[in-house]
Each structure stands twice: as structure tokens, then as C-alpha cells.
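Dropping a structure here in C-alpha cells format, bear with me for questions.
Note that this complex is displayed minus one protein chain, with the remaining chains in position.
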Amino acid sequence: MLNWLRRPKHGRISRRDIPAGLWVKCSRCGAAVYHRDLERALKVCPKCGWHHRLGAEERLSITLDEHSFEEMDANLASGDPLRFDGYREKLSEARANTGNADAAIVGVGGIEGYRTAVGALDFAFMGGSMGSVVGEKITRVAERALQDRLPLVIFSASGGARMQEGALSLMQLAKTSAAVGRLHEAHLPYLSVMCDPTTGGVTASFAFQGDVIIAEPGALIGFAGRRVIEQTIRRKLPERFQTAEFCLEHGLIDMVVPRPELRGVLARLLRFFGAPRAVAPEPAAAAPDGEAQPAPGEPGGPEVACP
Amino acid sequence: MLNWLRRPKHGRISRRDIPAGLWVKCSRCGAAVYHRDLERALKVCPKCGWHHRLGAEERLSITLDEHSFEEMDANLASGDPLRFDGYREKLSEARANTGNADAAIVGVGGIEGYRTAVGALDFAFMGGSMGSVVGEKITRVAERALQDRLPLVIFSASGGARMQEGALSLMQLAKTSAAVGRLHEAHLPYLSVMCDPTTGGVTASFAFQGDVIIAEPGALIGFAGRRVIEQTIRRKLPERFQTAEFCLEHGLIDMVVPRPELRGVLARLLRFFGAPRAVAPEPAAAAPDGEAQPAPGEPGGPEVACP
Amino acid sequence: MTRALPERDRAAEARAAEMEARLAGIQREIDALRRRSEKDKPDAVEQIRVLEARGEELRESMLSIRTAWQAVALARHPQRPKAQEFVRALLDEFTELHGDRLFRDDPAMLAGLGWFEGQPAVAVAPCKGRDTRENIACNFGMPYPEGYRKALRAMRLAEKFGYPVLSIVDTPAAFPGDAAEERGQAEAIARNIGEMTRLRVPVLVVITGEGGSGGALAIAVGDAVLMLEHAVYTVIPPEGCAAILWHDAGRAREAASALRLTAQEIAALGVVDEIIPEPSGGAHLDSQAAIAAVREALRPRMTALSNLPVEELLRRRYAKYRAIGYHEEQS
Partner (left out) sequence: MTRALPERDRAAEARAAEMEARLAGIQREIDALRRRSEKDKPDAVEQIRVLEARGEELRESMLSIRTAWQAVALARHPQRPKAQEFVRALLDEFTELHGDRLFRDDPAMLAGLGWFEGQPAVAVAPCKGRDTRENIACNFGMPYPEGYRKALRAMRLAEKFGYPVLSIVDTPAAFPGDAAEERGQAEAIARNIGEMTRLRVPVLVVITGEGGSGGALAIAVGDAVLMLEHAVYTVIPPEGCAAILWHDAGRAREAASALRLTAQEIAALGVVDEIIPEPSGGAHLDSQAAIAAVREALRPRMTALSNLPVEELLRRRYAKYRAIGYHEEQS
């Protein structure tokens, strides 16, 4: 289930290379879980229910219809506009570890047959932080949705703005908000999914601007960090502060959806908001390990237009 | 100052008939105040600062430029649509006591030379309650503002909807809100002034729909009554609960303005929002004690149009 | 302009009071028998059966007279289908939305998305519970400001996508608590009413139980306002009205009558557009039939309103509320 989405690797090591059949230890409850069982359960611990983090590729592969994904702008990579000490090294390391050029993957795909523009942030890539590239990719995928009158679905998982790009990162809050704002004006639906963790500048921009906001159980969601808040108020915060469930009670998000139900809920919402039906999924549009096909044209026209 | 606005009386007794020169006792602090001093101070107690209630006529006469007021619909009177026991008697009594046909006076007037549609509720008339007539008059003055592109200023003082007209009273919340809503869509300014007390259905409609909301010091402002709330929560409420100052702290109103400054603040806001200038005030447009002139035409065209 | 109502049927009220006294007597007899039933079983069972049948008969004829107070009692009946039950039954693939995105998710207000007869729609409804525990959880159907703000957020979502709004109304009142006042109960209601007068999509409202004053109107301004036969709609709860008029909340029955809050009277005042008949004896005896009746009543109106151009829809909505009221011209 987690494996159909294969993309050109920028580094050599992939988390996908773990040999099947190993036992892994749940970092939450400590239970030993057979690796394949964990994968089959979409990385939700069968013992404690904890939703372990997914990489952006994994996220898309468990969400999108098989072989429906057409990636955009896979080759966009961060530079070092501030000449910030150590940034280039951190980027190289993150690229090697994740196999991605930066912390977001965007494109167009199908969810239970509904065509949608889609993006996913990758917490494994420098904490999913939003620098110029993440901002640019989110903006481009929103513009693509606008152009093709598609819905937009974004999975956030981010520590916030990327400080190594200074004020340029901060401005990505405005840039992405402007792009998402155009979808609102065009009456196109935008569904925001907050995964563990979604904090800082990403919450203060597109993640909180969805028509419907969904979170995964237990996900950490908040603007300021727990440590900063505890220093400010000089008190310990309760355990469930800034969890998805806490945000739900405080009226900040629409629903908390367990991972196995998420695809179904998204499809239901896409149908409700008039997403176009995809034509029958292309049989293996992209070769499993070949070059990416970032061509801007769509493989098949929508049967129905978004309202 | 309180006397220029004289209107045809529906009853025989007028509060204006108190002989000047009497000492009156402040109902708040108990101080004995020379009647003429209290009038000169716009009924703000010189000892304790309490803003005593004003009738609708008094309110308009201390607010509007002398002889600038052109009343509308003075002859609209309540019927008894529900055949509610005792309602006709209460109406007669209120008419006799206040000299007004119902609990609102509306029309067009000038404030420091700025032309505005204006309305005032009269708490002395059945607690300023809103039945069909109050709703109709507020609606008509809002429609007049829309038609002539004038700002709207409404002074509220009301216990809420008039229960003797049942669901018809309740519907006045929708009717007045719809009329005020058209001003918003036409980008015309509406200033709401909450006087003591403004509660119930009037707060739940036009009083809280102002572009700017002003309250007089100490005014009681709230939706539910203190007694009902205390019964519900089984606690005593603090003294300042539901005061203007309490509402200011809770972010519900824009400002608390002492009565002597109110005219100036309104003029400043009307100027800011582009109210048209009135031509030089008509010298005594209405005869002091003669018939009202509810002619719908305006005495002078505006020099500047509202934006 | 609205027409005044005819005089009330005082004889009917008196008859109802008398019948209720008889019913209470029967109930006392039944209770007494039950207390004795361990001693004297088969006989008591038969007697209880007879008494219960007589009580049922009496109840039915009381229903047929239906004074205002009986309407109040039916509207508040604990087995009456709840507003949220109507919503979940009327909309297919219902998806609940939560929160006002400002302060809190108010469990006293339901908001969500779904399909009404193949048409995407957004629904709002106050929530009453079926027992004490549930009622405490949803504050007895009395929303806080955040409940109204959640409903408004859902309605704005409907507006964005051009989908109709369906509002099912059954609430005793907006919650009269200090925290609700602090957070702007009046402001929230005023804003909803104002926004609903100009929401650019069809708004269909059904008063299914208690239409409790401003707290109900805050989700009840619409192009079509329907009302279940035994629902009530009132500017003030009868108890509150009696307390103000006669300093005696116990005289609520008289107040209920004076307030003209039954569906028939409300319709005669032009405040609602249509009365939806309930299953014989009241909706609580057959929820499914009540829901089906509401669905039937909504269907043609949904179609008709969806076919109107927006400007015409708004013009009619304005004209409708503009016309409600009763006044005289004094010479």
C-alpha cells in the first residue's frame, strides 16, 4: 500500500529500504510490532493507536488512487539566499535522508476517482519547514487548482517557517495565503489536513485557511512551541494541550479523522464540493523508478467541472 | 437645550411640564440637584456622574442641530394584533405619559451640520419595547437613509421585543436587520448608540449591527436579564456585569462616551464617513407647538454625497 | 402588513384544563394500583390496562383541542424527534463540521454537510439530548455565542459554494448565562440574523419543536419557514411572560395562550409559510413519519428556490420580512 508512489531519488538512502519482516518498536507505547503489520495499518500502532509520522511520499501513496499522481515541480530546490551558516549542509543531509529535493511534494492526483490538486509536507525534511521552495510549491499547486478548476488538498506536517531563509520564509506565509485566497474567490474547495506536527508559520497561513480542516488523532497543532509558552506563563502545560483533540474542543478544526478513514472522508468531501471525476486511472503513468514527468498538461480532462 | 424639539402630543401630560426651579433627587446617589442644573448638565448628575435616562424627544433635542429635525411617520401607532389582554390599556397609558404614539421617534436631522437619518427609542414608552411600530419605524428610517444616501444614527433604549405582539415582535428583529443590512451593502455608515438600558431583542438586532457602536457610561447592555441569568447559573452577578464598561472590556462595543461629548463624537464620525453637509439650518422649520410636518421631501439637498 | 388574529377560543382552554385534571386523576389511580400490584396481581394488571386506555382516549381528544399549553408540552416532549435527528435523517452522507474557528466547539449546535434528495446542502440545528446526561452535554439545546458562530460559518460555506441552507429549529432559548453574555450572545444573534437576511443562497427553515425567541431566530431567517403542526414559536417562554405580567411563572398556561404561539396562530400572523402535519397524536409517536412529512414539505420548496436567480431570491426574502408587522395610522 505504501509503495506504489516511487519518485526519482535525490539521495541514496531511502526509508523504504528497511527489509520487510523486521520487528519495530512503537516509539509511543514501546510495543514491538511486526514491520509489515505496521505498514499494513498505515503506520497506526495496532497496540496504542498512535499515528506515526508519514513521509510526504508515503502520505500521497496511501491517499491517492494508484498511479494517479502527476507530480509538479519535483526539481525545485532550495538555495541559500541568506548565506546562512550550515544551511547548505543541512539541505544536503535532508535530501540524502529523504530522497526529496525539499520538504513538499505537490501535483495532481485522484482520490477515489475524484481529481484534485494535492500537496504534502515532509516532516523528515528539516522538520517540514517552509522556506522559499515549500512556499513556491504550495503556491504553484494552488495556482494549478485555480487554472484547472480543481479542488486542493494539502497535508501539513511542519515545525513552521524555515529560519535559515529569514524574512523570505516569513513572506511565504503571505504568498501561500494569497494563492489559497484566490481559490476562495473562485469558489473552489480547499481541504486542509493537519498531521503530526503542524505548528508555527504553516498553521499561521495555509493550514488554517481550509474550507474544511481535518486533523489526524493526536497530532500536535499550534502556533507557539510548548517550551516557549511554558517559559512565558511559568507553568507546565497539560499533556493534551495543542493536540488535535484540544483544537477540536476549542473550535479551531472541523474534525479528527483516524488515518484508515481519511481517504474516505476526503472523497466524500470532494464529491460534496463538486470535484471532477477522473477518467479511469492511467495504467502506470510514471515508470516506477525512472525520471519524473513534471509536464504541465493533464492526462485526462475532467468530466464535471468544479462549481 | 432640552426644549427645542416640540411635537404634537398624543396625551396630555408631558414630562416637560415640571416647573423649573424645583429640586430633584438623583435616583442614583440621592443628592438633591437643582432641576435646571440637571437639565443644563443634560441630565448627568453633577454629583455622581450618573447618566439619567432621556426620553426620545429629549435625546433628539440635545443631539440634533436646532430646528433641523424633520420627523417621519409620527402617526404610526400600535394596534393589538394578538388581542393580548391589557395591551390596549398599556398603550393608552404610555401615550398619555410620554406624549408619543409609540416607543420610537425617527426622521432626518443635522448633527453639527451633517445631515443624517436618525432614530431614538423611548424607554418611558413601555420600556422602549420593540413591537411592529418600532420595527416599522426603524426600517423606514433605514430605507430613507438608503434612498437619500444618508448615514443612520440610532439611539437605543429598550427592554427588548414587545411580548404583547408575540412572534410579530420577534420578526421585527429580522425586518430591522434586513433594512440595516441594505445600508451595509450600499456602503452607508450606521452608528449605533446604546443608552441605558439596551437589552433583549434590540441588542440582538440593529443595536449590535452598527459600523461603530457607542454606549453611554454606566448603561445596562445585554441580551438576557440579570434575574434570568442568576437563576440559571445560581450565583449572584457582579455589580458591573452588563454595563457599558463591561461590554467595552469584552470587546463588544467601540467606545463609551459621556453624554456631553457624544454630539461631538457623532459629528466627527459622520464627517469621517462622508456624511453630506446640511444647508444652513432652517430657522424654525416646525412651529414650536403646532402640527408636525411629516412631509417626506427634504428641506435642502446635500452638498456632498455619502461615499 | 400582517392581519390581527381573531379572539381566542376560551371555552376550548377551559375544556382542556378540565380534561387534564381528569387525566391526572386517572394517572393517580394507576399509580396507586401499581403500588399495590405485588399483593394483587392479575386483577390490578387488568384495571391498569383499562385506565390506561381511558387515559389514552382522553389524551387524544385533548390533542384534538390542542390549546396553546398542549402545543408547548408537545413541542417540549422528551420523545419528540430532535432537530439533529431530522438533519441526520434528511441528509445523506452527512458530515458534521465543528467549531467557530474562534473559541470553542459548541455541542448545543450541530452543523454539517450532506445531500438532500441528491442536492448538496448545508444544515444547522440546535441539539437537545434524549436523557439527562445527553442534555447536560448539549446544554439542553441552548447554544452559546460560539454555537451561533459555528452555524454562521457553515452557512457562509454554503454561500461560497452556492448550496442551499437547511435549518432545523428546536431550542428553548439562547443560553442565558454570564459567560454567554461576556462572549457576546446578543452580538452573535444579531450578526446571524443580519447575515441570514442577505445570504446569497436559498435558506429553508423548519421549526420542529420550540422556536424560542432570538435564540431560534438566529438560525431561522429564511426564504421558506415551515413549522411542524405541534411546534411553537414565541418571543418569550410562557413562564417568563407570566413572571413578567403576573409575577407568577405558574400561570404559564395562560401566557402560552396569550402569546399565540401555536403553528396555526403563527401561520395566521404570516410568520411561517406552511404548517407540516404531524403523525396522529404527535411526532413523538412516529419519528419516521414526521421526518418523512418534513422531507415531503421541503422537496418542492428546495427545487423552486434553487431555480430562482439570487437577486430575485434576496428581493423576495426582503419583501417577506418587510411585510411582517401590524400597525395603525393615528390621526
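Labels A, B and C are assigned to the chains in the order they are written; within every chain, residues are numbered from 1.
The rule is simple: a residue touches a chain if its C-beta (ideal position, glycine included) is under 8 Å from a C-beta of that chain, and two chains touch if they have at least 3 such contacts.
In this text, all values refer to a predicted model and were calculated from it rather than measured experimentally.
Participant: For the chain left off this view, which of A:Val33, A:Leu60 or A:Val133 is in contact with it?
Facilitator: A:Val133
Participant: Pick out which of A:Tyr34, A:Trp50 or A:Phe84 touches the chain that's been left out of the picture.
Facilitator: A:Phe84
Participant: So one chain is hidden, and I want to know which residue out of A:Ser61, A:Thr98, A:Thr116 or A:Thr203 touches that hidden chain in the complete assembly.
Facilitator: A:Thr203
Participant: Quick one: say which of A:Lys43, A:Arg59 or A:His250 touches the chain that got left out.
Facilitator: Going through A:Lys43, A:Arg59 or A:His250 one by one, A:His250 is the residue touching the chain not shown.
Participant: Considering the entire assembly, which residues of chain C contact the chain that has been omitted?
Facilitator: Missing-chain contacts on chain C: residues 101-103, 145, 149, 183-184, 187, 191.
Participant: Considering the entire assembly, which residues of chain A contact the chain that has been omitted?
Facilitator: Residues of chain A in touch with the missing chain: 10, 75-86, 101, 132-133, 135-136, 139, 161, 163, 165-175, 177-182, 184-185, 200-201, 203-209, 221-225, 228-229, 232-233, 235, 237, 241-242, 246, 250-252.
Participant: Over the whole complex, note the residues of chain B touching the chain we left out.
Facilitator: Here the touching residues of chain B are 184, 187, 189, 208, 211-212, 248-255, 265, 268-269, 271-274, 307.
Basically, only the chains that are shown with their structure count from here on.
Participant: Pick the pair with more C-beta contacts: A-C or B-C?
Facilitator: Of A-C and B-C, more C-beta pairs in contact link B-C.
Participant: Roughly how far is chain A from chain B, going centre to centre by Cα mean, in whole Å?
Facilitator: Chain centroid spacing, chain A to chain B, equals 55 Å.
Participant: Return the distance between the CA-based centres of chain B and chain C, expressed in whole Å.
Facilitator: 33
Participant: Residues of chain C that contact two or more other chains, please.
Facilitator: Counting only residues that touch two or more other chains, chain C contributes none.
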